[in-house]
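Here the complex is missing one protein chain, while the rest keep their positions.
Now for chain A:
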Amino acid sequence: MKVKIKEWHAVATWRWDMPEDEVCGICRVDFDGCCPNCKYPGDDCPLIVGKCHHSFHLHCILSWINQESAKGLCPMCRQKFEVAA
């Protein structure tokens, strides 16, 4: 018997390439979720990895780094926070 496919719907899931169950140290939301100010995870609320190998939601680390008292340091290890290439 030959079957002719007339129509099909593709369904996909995605997740960041991060260890499961890990949370952003600043907001404590899963990396696969979004920062408290965003509605949808994904490209709208990306992650960022520092040279020190600590990761955060981009928006979370920005709100920290942008204030003077942060002195540009990673909240985890207190090394200078620089984006990993």
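Simple rule for what comes next: contacts are C-beta pairs under 8 Å (C-beta built on N, C-alpha and C of every residue); 3 or more make two chains touch, one makes a residue touch a chain; residues count from 1.
We take it that contacts and distances are computed from a predicted model.
Trainee: From the list "E3 ubiquitin-protein ligase NLA", "UBC core domain-containing protein", "3-methyl-2-oxobutanoate dehydrogenase (2-methylpropanoyl-transferring)" or "EF-hand domain-containing protein", give the UniProt name belonging to the chain omitted from this structure.
Mentor: The chain we cannot see is recorded in UniProt as "UBC core domain-containing protein".
Trainee: Of A:R15, A:H53 or A:R78, which sits in contact with the chain we cannot see?
Mentor: Among A:R15, A:H53 or A:R78, only A:R78 touches the chain that is not shown.
Trainee: Could you tell which one of A:R15, A:R28 or A:H53 touches the chain left off the display?
Mentor: A:R28
Trainee: With the missing chain put back, which residues of chain A would touch it? List them for me.
Mentor: Interface with the chain not displayed, on the chain A side: 25-29, 36-37, 60, 63-64, 67, 69, 73, 75-76, 78.
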